[in-house]
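Have a look at this one before I ask anything.
Of the protein chains in this complex, one is absent; all others appear in place.
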Amino acid sequence: MSNLSAIFKNHKAFIPFVVADDPDFDTTVANIVALAEGGADIVEVGIPFSDPIADGGVIQAADLRAFDAGVRTQTVFEIVAAARKQTDVPIVFLTYLNIVFKYGYDAFCQKCQALGVSGLVIPDMPYESRDDIVPTADKYGIDIIPLIAPTSGHRVEKIAKAASGFIYVVSSLGITGERNEFFNGLKDLVAEIKSYTDVPTAIGFGVHTPEQAKDMAEIADGVIIGSAIVDIVAQKKQAAPEAVEAFTKSIRSAVDEAQEARV
Amino acid sequence: MSNLSAIFKNHKAFIPFVVADDPDFDTTVANIVALAEGGADIVEVGIPFSDPIADGGVIQAADLRAFDAGVRTQTVFEIVAAARKQTDVPIVFLTYLNIVFKYGYDAFCQKCQALGVSGLVIPDMPYESRDDIVPTADKYGIDIIPLIAPTSGHRVEKIAKAASGFIYVVSSLGITGERNEFFNGLKDLVAEIKSYTDVPTAIGFGVHTPEQAKDMAEIADGVIIGSAIVDIVAQKKQAAPEAVEAFTKSIRSAVDEAQEARV
Amino acid sequence: MKNLTEAKTTKRLGIFANTYGGQYIPETLMTELEKVDHAFHTLKDDPDFQAELHDLLINYANRPSLLYYAKNMTEDLGGAKIYLKREDLNHTGAHKINNVIGQALLAKHLGKKRLIAKTGAGQHGVATATIAALFGMECEIFMGKEDTDRQKLNFYRMELLGAKVHPVTTGSMVLKDAINATLQEWASRSEGTFYVMGSAVGPYPFPEMVKYFQSVISKESKQQLKAKENTLPDMVVACVGGGSNAIGSFADYIDDQNVKLVGVEAAGKGVDSDQTAATIERGSVGIFHGMKSLFLQNEDGQINPVYSISAGLDYPGVGPEHATLAKEGRAQYVGITDDEAVQAFEYIAREEGIVAAIESCHAVAYVEKIAPTMSKDQIIVCTLSGRGDKDVASIAKYKGVDIDE
Partner (left out) sequence: MKNLTEAKTTKRLGIFANTYGGQYIPETLMTELEKVDHAFHTLKDDPDFQAELHDLLINYANRPSLLYYAKNMTEDLGGAKIYLKREDLNHTGAHKINNVIGQALLAKHLGKKRLIAKTGAGQHGVATATIAALFGMECEIFMGKEDTDRQKLNFYRMELLGAKVHPVTTGSMVLKDAINATLQEWASRSEGTFYVMGSAVGPYPFPEMVKYFQSVISKESKQQLKAKENTLPDMVVACVGGGSNAIGSFADYIDDQNVKLVGVEAAGKGVDSDQTAATIERGSVGIFHGMKSLFLQNEDGQINPVYSISAGLDYPGVGPEHATLAKEGRAQYVGITDDEAVQAFEYIAREEGIVAAIESCHAVAYVEKIAPTMSKDQIIVCTLSGRGDKDVASIAKYKGVDIDE
């Protein structure tokens, strides 16, 4: 098990997301550093996938830019290694299972450990298939971050009870992408999760404004923002890091307000 | 019964064909007269039909020109009436049965009698259907000219025995149009016909040169030329009569040679 | 096999009700027609021929075709119970195959090695090419050059099946010119060649023969309905082009006077317009294409151009037995316009998930009108003569949808 859970202790976490190698190696490294500088608690680095079934258009487009840059799984590791020279911010990978499977579960987890990557978010691996990788991940102290959705129903209990690191609470139905409305039973859902586990929760999928971030951070232990940041990268390209850092700071303070509101 | 048979008495008959109202009224009248002047024994006047299934492209095209000129069945009668003012050459109609049927068998035959039209060649009326019209035709002294084909086989006898006027011997299989080869059993076919009847025979379908006309006239009692004359009309239009007359003369002498050859 | 090729003298044949039918074709073809007649009448009751025909209908044409209870249509229309006789489910997708199987088998027994046929839009040509492929016979199809240009897909389909397609360039280069060309070909090479007639039209024995081969439709539907409902239908409805699917759909019910028979003609832009193919309603008696029957013609007896959205129904004549049934009042004939047929094309797709031939949709459109006027204990059997895949593009265009495949 990693030290991810500890981050949430008495602290509302902000977890931003970037796609590796979008639009290129150096910019991604700089973006990771900018996110850390801007106040991210955990940086989620997306490994591009040819067919990202859980992702909306913004992240699909980022994946395509990364493929144009020639991204390989190896490239992603090198980006993290390069970032590690400038920051020790906790990092998790968001990756579709096939990437990990093809690399080899053991080799992949070992690599994560070596790079100081604490966890994996695998959107196409439900509870039923977690045994494929969890024993291996455990061996290297890597958390497999489970997702819980508004539709999870009777499944919440077993998923929550088996969780480690943190729990990715899906804010709404469908796929990633900016949204203005969320599932209105999120508060109850988080409460139900809490009744089964102490593992912290972070809400993601569609959050994109400071106000939304604050709202979500009031409900859960943390908030994840993906498409909004990827969108900045799409707009600014190599000039993204500065804007990313500014945006991160604005979210950081919104999340901190939620923290204060609660305290 | 008409006096058609008598024409063939000791005389090889030449029977040319024109399509009524091709390309216009006056030209057709002039063509009929020219044919008579040129030495035709009988003039066959075609009544245009929308769907001339027994005719080849040359006659089909002539029918279309006649329709362009606005031909009606009534027009054809008027053309013959006009020609009758200048010639008393024997005339037969070539017509598809529907034209006669729609006009009314009785009215049509009566009209023929009034115009001095001696017979009808109806390519889509086989022996089996002759009773539709023969009793009516008989009443007005009109001959229904039967056709006998190389494929007629066992049918030759009954067709020949029922014939009056003359017998149209089809030179070859298929439809009208200029040909360079004919059924090579024509001599035997004519002989067979002769064994059943005294009604004279005329060979038609595809004959178009004086040489062919001579050959055919040697075999049968007469020869019919259609497409070759219609073709002249197609080429010369209003100027056709002169050329038609010249052509008729050339055939006339060829046929006469056959006559002499036999004598 | 008996000696079938010997032709023998025939008497006046194929005259219905002292009026319609008969034989009106050039003498050149008469001997051949006698042979076909003789072969047909010798073979049709021959147990070996019957067995072979039966086997082909079952194991090649995919018969019996379904008698389908159209529950959604029945409920939506709220009147008579509607059954659809599904000729669209036959191999090659239409009733045409029943007939070409029969004629090709006859040709085989006559020792013929070559089938010829004319085709308009290509349906009958494709069916003929199909059976020629199965029988390993040569096949030549005549099609107006205008039509081969418009229907390149069917042109290629026939060639794919091994047929030689001749684009006919005489006259107006459409169906009538193809008919001429085919007759010419038949006349000049009848030895070894069988002319496959596409509908219940032409000189005797074709109308009788095509009826015989298509009667399987009504023989089956009668049995099937008996099994399902233990009764006869109150009405049988079928579209009429030349009339083969309709006469096949009616045949076994003609003697059942209580079964109403309705033939549906293509009214095109309207029965009273000039753009129509409603032969029985608008036509008059004439003699054409080998038969005495009803034709769309002018007062001089010149055959009129016809029009229908449906290529399979735009024929200026109709089979002589239909003319007879109409005259005797045994069957009723009604016209359905292009617009009504297209609406029915959409209706049956949406209600039943069936894309039916636009020809067949003329019959469906009539069912839509008549069923609500009937009571719930009455039954209509409507023949779906073919499937409509071939029509999807042109109906889309008719509806103003831009389709360029």
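The chains carry the letters A, B and C, assigned in the order they are written, with residues numbered from 1 in each.
Here is the rule we use: contacts are C-beta pairs under 8 Å (C-beta built on N, C-alpha and C of every residue); 3 or more make two chains touch, one makes a residue touch a chain.
Fair warning: this is a prediction, and the values are worked out from it, not measured in the lab.
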item: Displayed chains contacting the withheld chain; value: A, C
item: Contact residue for the chain not shown (choose from A:8, A:25, A:103 or A:182); value: A:103
item: Interface with the unshown chain - residue positions in chain A; value: 49-57, 60, 64, 67, 72-73, 97-103, 123-129, 131, 146-155, 158-159, 170, 172-175
item: Residues in chain C touching the chain absent from view; value: 59-60, 62, 66, 68-69, 72, 86, 89, 91-93, 129-134, 136, 152-153, 156-157, 160-162, 345-346, 349-355, 389-390, 392-393, 395-396, 401-405
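The rule is simple: only the chains that are shown with their structure count from here on.
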item: Contacts common to chain A and chain C (chain labels); value: none
item: Between chain A and chain C, centroid-to-centroid distance (C-alpha), Å; value: 67
item: Distance from chain C to chain B - Cα centre to Cα centre, in angstrom; value: 37
item: Chain A and chain B: spacing of chain centres that average the CA atoms, whole Å; value: 97
item: Per-residue overlap in chain A, given as positions that touch at least 2 other chains; value: none
item: Residues of chain C whose C-beta touches two or more other chains; value: none
